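Input: a single structure, listed below in structure tokens.
Note that one protein chain is taken out, while the other chains of the complex remain in position.
Labels for the chains are A and B, by order of writing; each one numbers its residues from 1.
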Amino acid sequence: MSDIPKDLKYTEEHEWVRMEGSVGVCGITDYAQEMLTDIVYVELPEVDIEIGQGEQVAVVESVKAVSDVYAPLSGTIVEINEELEDSPEMVNDDPYGEGWIFKIEVENDDELEELMDAEEYAAFIESMEEDE
Amino acid sequence: MNTPGVSGWEPPRWDIPESDDIPKKYLNDGIDLPDAGEVDVVRHYTKLSTMNFGVDSGMYPLGSCTMKYNPKIDEKTASLPGFASLHPDTPDALSQGALELLYELGGYLCRITGMDRFTLAPAAGAHGELSGVMVIRKYFEKLGEKRTTILIPDSAHGTNPASVTMCGFDVKEVPSSETGDVDVAALSAMMDESVAAMMLTSPNTLGLFDRNILTISKILKDHGALFYCDGANLNAVMGKAAVTDMGFDLMHINLHKTFSTPHGGGGPGSGPLGVTKRLEPFLPVPLVDRKGDTYFLDTDRPDSIGRVHAFYGNFLVCVKAYTYIRMLGGDGVRKVAEHAVLNANYLMHRLKEVYDLPIDRTCMHEFVLSDKGIGNHVTTNDIAKRILDYGYHAPTVYFPLLIAGAMMIEPTETESRATLDRFVEVMGEIRKQADDDPELVKTAPHTTPVGRVDAVTAARKPVLTHDDIE
Partner (left out) sequence: MSFIPTTKKDTEQMLKIIGVKSIEDLFSDIPGEIRSTGDLDLPPGISEIEADGLLTRLSEKNRRLSVFAGGGAYRHYVPPVVDQLTNRSEFYTAYTPYQPEVSQGTLTAIFEFQTMLSRLTGTEVTNASMYDGATSLAEAALMSVRDNKKKRLVVSGGVNPRYREVLSTYGWANDLSLVTVPLSGGVTNPEDIASHLDDDTGAVIVQSPNYLGSIEDIQAVADILKGGKANLIVAVTEPLSMALLKSPGSLGADIVCGEAQAFGNPVGFGGPYLGFLSAKRRFMRKMPGRLVGKTADSEGREAYVLTLQTREQHIRRDRATSNICTNQGLCALRAQIYLALLGSRLRDLAVLNHNLSGVLKGALAKLGIEPPFDAPTFNEFVVRVKNAREVRDALAEKGYLFGIPLEDDYQELSDCLLVACTELNAPADIDALAAELKAILTS
């Protein structure tokens, strides 16, 4: 059973966000990193670019697969986790902590309401697995 | 291995003056290449060869690769000095033999597929595809029609969408039905005048002949779009149906698949591009042509997409394909397709007793199994690795993407029944091991020169030359 911290918000594309004031710290969920298996590379966005909710912002690669990461919220990228360049495995080992991918300065708080909370995300994953 | 001062080369003993007219600032002080005597070089590469596995080592049931036997006569003809030593800038009048071969080969490919003209210039299948997409773009440019999209089935080989975007088009994916044919209703819904073409492998990448092929081609034709055939699977249908009769306007062929030229550990291949008459003007230059009894290179083609290769394609590879086709003859070409399909259906019929067969239909030259229903977390990858222990190469795995855990098997026509039966036995044994001794399968291979390699570290910390410090 994958880890789903209660204080975060989630997207259907398996991204999470933790608000720190007006800045959202984002990454991919434990469920996502499990599916991808060993992550070998993270293609980070550039700092200062503006991004819309749901737009592709980063790429996570395993040996045999490539997965797009989408922005959970609209805003401006203010920080990227450059540690991931040398240690992409942090996304596997600590997806919600050291494995954060980017930080986004958020304009529109309303968008947060559209995201799922921990319970909803857990149910979402369950229903996905049933469909298979 | 480095023995400074001892190398496998010696200069000829000519007494000629030194020319030191190159300004010193351009000259280097020496080069950093390791030295070794001839015997050590030979031993090194001989040893390396023993760590390799070729078609001559054992069966290679790689779906979509058509790893048939490579006739040795091809190697002889391609190394004839009259071909191998022929400089490409030799005037046409003095290279009539080479030009005749290219011209005739183009003609044979036309007669096998129904196309009106072939160019032998593309150096590989993907190169042929790219050239084909360029022809499509030029065609619509000439017509003055703005078409932006090319449709590709979700089962397509990766080179298809990659070729499309390399030519400025957008890709739109067409779903397949549960029975492996293109979803015609979905196709109809997507079809409009912004679609330039659809690319389809025929038979498709599941090894099945799309039963709606004529309906599909009509939909495209009615909207003025072109129909491109990825000819990777030509081995299944040559002599049984003309590709143009299926409704296709252009196609590429892989000589290193269908026409027996060796894969060389990754190349060189050859990907001739064939077109119907109305697309002829757009073919790349130069094109080999004939006037009376004389062959020549035609560069006077104003509507051509331009040059796609410095010279005329992988000529020596074409020599091999030409040799092969001449030996087969028309009758032989058809027999190849018949036996390729016979062998595949035979294997499929026997293996479906033991493995999951996602789509249970008469197949063409290849078929897809999956790892569904195998317990103990044994995967397709594990099975592929275990097959290596038995002296076979693994099948194609995890392609096409729409079948989870896909194992695509293509025996080709050059495998004997005994080899096929032994392969069935081996697959059965491995299936049983997956149940009774799963660790054996999950840690395979055990008898190869190296075991499973760490591809993760190789991707995280790439070491790409001996000089990389990692």
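In the analysis below, contacts are C-beta pairs under 8 Å (C-beta built on N, C-alpha and C of every residue); 3 or more make two chains touch, one makes a residue touch a chain.
None of the values given here were measured: they were computed from a predicted structure.
Taking the complete complex into account, B:317 is the one of B:182, B:279 or B:317 that touches the chain left out. Touch with the chain that is not drawn comes from one residue among B:269, B:358 or B:405, which is B:269. For chain A, the list of residues touching the undisplayed chain reads 40-41, 61-66.
Here, only the chains that are shown with their structure count from here on.
Residue ranges on chain B touching chain A, taken from their complex, read 398, 455-456, 459-460. For chain A in complex with chain B, the touching residues are 38, 40-41, 61, 63-64, 88-89.
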